[in-house]
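Here the complex is missing one protein chain, while the rest keep their positions.
Naming follows writing order (A, B and C), and every chain is counted from residue 1.
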Amino acid sequence: MTSLFSLPILSQQRIAPGIYSLELSTEGPFPARPGQFVDLKIPGKMLRRPISITDITEDRLILTYRVAGEGTAILSGMKPGEVLETLGPLGQGFVLPEESSHLLMVGGGIGTPPLIYLAKEALRQGHQVTVLFGFRSPADTLFQEELKAMGVDYHFAYDSEGENVVQLMQRLGLDDLPFFACGPMPMLKALCKAGSSDGQCSLEARMGCGFGACMGCSIKTRNGMQRVCKEGPVFSKEVLLWET
Amino acid sequence: MTSLFSLPILSQQRIAPGIYSLELSTEGPFPARPGQFVDLKIPGKMLRRPISITDITEDRLILTYRVAGEGTAILSGMKPGEVLETLGPLGQGFVLPEESSHLLMVGGGIGTPPLIYLAKEALRQGHQVTVLFGFRSPADTLFQEELKAMGVDYHFAYDSEGENVVQLMQRLGLDDLPFFACGPMPMLKALCKAGSSDGQCSLEARMGCGFGACMGCSIKTRNGMQRVCKEGPVFSKEVLLWET
Amino acid sequence: MGNLNVVLSGQEIKNPLIPASGAFGYGMDFLDFWDVNEVGSFSIKGTTILPREGNPLPRIAEYEGGMLNCVGLQNPGAEAVRNEILPELRKIYHGKVFANISGFSIEDYEKCAEILDPDPSVGWLELNISCPNVHGGGMAFGTDPDNAVAVLKAVKAVSTKPVYVKCTPQAPDLTYMCQALEQAGADGLVLLNTYLGLRLDYRTGKPILSNTTGGVSGPGIFPLVLQKIYQIYPKVQIPIIGCGGVSTARDVIEMMSAGAAAVEIGTAGLIDPMSVPKILQDLPRCLEELGVSNISDLTGRAFK
Partner (left out) sequence: MGNLNVVLSGQEIKNPLIPASGAFGYGMDFLDFWDVNEVGSFSIKGTTILPREGNPLPRIAEYEGGMLNCVGLQNPGAEAVRNEILPELRKIYHGKVFANISGFSIEDYEKCAEILDPDPSVGWLELNISCPNVHGGGMAFGTDPDNAVAVLKAVKAVSTKPVYVKCTPQAPDLTYMCQALEQAGADGLVLLNTYLGLRLDYRTGKPILSNTTGGVSGPGIFPLVLQKIYQIYPKVQIPIIGCGGVSTARDVIEMMSAGAAAVEIGTAGLIDPMSVPKILQDLPRCLEELGVSNISDLTGRAFK
């Protein structure tokens, strides 16, 4: 159940230009499914910052975020021992198929973190996983060690090398696999056009409360107006309208 | 010269009901004269809190304050190692006479702290010092140990025992000594009426900036409008009009 | 132990803290955190006669004093609210709510009132003539006293429940507006809806919000709203519900002291979903500190 947690920072480090990895200490595994997110109270800021979940261990919640503004800049300066008031888990996660399948995880930039947690969970459930991540340039690569350690099939696309992750998918002939995606809207839109009919996308939005009350992040879908924070952030491909 | 200092908290303790002693670490003695004050930035509060100076040692700035509202409540919860942005020294201090004299220090409640620093300085300069402090009740007594250690003549008056500090002065026949006073306005007013013609009073006021720019703490005096934070907080008795 | 109940137009609520329209949905979103029956009432999301999708994203911007929103009255329409949402609401909430209604014509308001007034969960109608985020409606009625009075009279004519009018700080002469509304039969006033505001993107210089401007809410506007309540209270006899930047029990007490009979709370509950129960826990201690046994005795304390 969604709740407010006070989680001490265990460690924080810059893992790529503008990208930070943050480990929070939890009592037992944080009760979130892949694709759900948390909303962090940043000292001095009014609204919380929604951050996707990279991984969950027995006693850690691992987050990855990009410094995009003043709030995340403050967060990146916080030290081990400082406590983050964490609201979560929020939203609905990805839904993995019940039967073993070959699944495609497609991530772009700071949209890649939740797919790490999802890929691990998919492997645990016996699925075959191929991961396609796109970054601006090789220097921006995230999670190579993690993917190697997982032993999954993974491939990177780089804007700087003239290939995006959708083109990579097509080049590898993986466009009929069910996909699970998170990344910038143009990537998701292109992926939904080019990829399998069976897909789930995790969206980003400026949020007010993060738990559904303010309707600040509602989008129009084939199922009517839906809140990214509450009915989302993961939506199945067929309900998305790509209007916003 | 007035400046902004980042001073780490060395220790903080409650020394009487609602009264806290705060020691800040300084590099060398803090450059303030008795009667000057500092303005502390409290995390989460917009305006600084003006606090008088209890004592200055080689490497410590010692402050005493009363929890009077939300700002001082936050301050009282701060821990050793946390850093306080300190603006100071501010205002004009007390002016001790050049020739050795017998001086009276008259303080009431949370007005007593600056008189400790002043009494020490007066002793150093070879004056004879008598200290009269008034409190609500014996439980509210401040600085008894310090006064004992200084070896000055001191006396306490307690509201709960039906005597205020001005009555005490009169009972002891000290009303012709030059006085240095800090305390509630009614006390100061009564003291100026009953005491010597030679007196200096340190006033309190709600302040904006603390350094003279906003004119938020101006009072009418015989020398015209004067800022408590800049021309004060110490005023000689003859300029005070007691209108506010 | 202090007595927190207050009476609004003959209906008692067990405490004066009313989650504000647009910041509490229909109550469901707070169930993970606390039993919403702790509040004596709340105001439902602004309802219009036709369903509305609201404005495109981004609808939210932040600032040091709170937030800006341009949600724009997203709601499923009055019929769906009555037939689908209020029956669900009754399962989780046993009190009566403020039905916040808005529109683009006098007829819109009238029809909306006709649909929601009979609902057993509706205790009061809250006439929203102050939404800054829709064009050609909402606030347009709240800045012109003649329009406001016309809307009010039309709604009063079809309502059995007390009608409260939620005013906008954008009204050029708020005192005159409030007096006109009282004279036209308003049962109470809600002071105030959000202040019109703007944020621009640092990089592009363009408005952050899809609707260019948004409604400013949060602690940043508290003393502005407080002044308005203090200004209006001696000029009207009907109850005032304060609304604007309340975040703590002390804020509630300050706003009641300025003249509010009850207090709506919005942004604080979005920033921290536990704000409301925290305030409800603190209020009795405050009353004790102040030596007051009935919180309703605090209303207008500044004038006593």
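Quick note on the criterion: a residue touches a chain if its C-beta (ideal position, glycine included) is under 8 Å from a C-beta of that chain, and two chains touch if they have at least 3 such contacts.
All values reported here derive from a predicted model rather than from experimental measurement.
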Considering the full assembly, with which of the depicted chains is the omitted chain in contact?
B, C
Have a look at B:L4, B:A73 or B:A139 and name the one touching the chain we're not showing.
B:L4
Who touches the missing chain here, C:G77, C:G185, C:P207 or C:P284?
C:P207
Per the touch definition above, residue among B:I74, B:L123, B:M150 or B:C214 touching the missing chain
B:C214
Even though one chain is not shown, chain B touches it at residues 1-4, 41, 45-48, 71, 87, 205-209, 211-220, 224-225, 230, 243-244
For chain C, enumerate the residues touching the unshown chain of the complex.
61, 63-66, 68, 172-173, 195-200, 202-203, 205-207, 213, 216, 219-224, 226-227, 230, 245, 247, 250, 253-254, 257-258, 290, 298, 301-302, 304
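In this section, only the chains that are shown with their structure count from here on.
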Computed over C-alpha atoms, the centroid farthest from that of chain A is that of chain B
Indicate, using Cα centroids, the chain positioned nearest the centre of all protein chains shown.
C
For the pair chain B and chain C, the C-alpha centroid-to-centroid distance in angstrom is 47
Hey, how far is the Cα centre of chain A from the one of chain B, in Å?
57
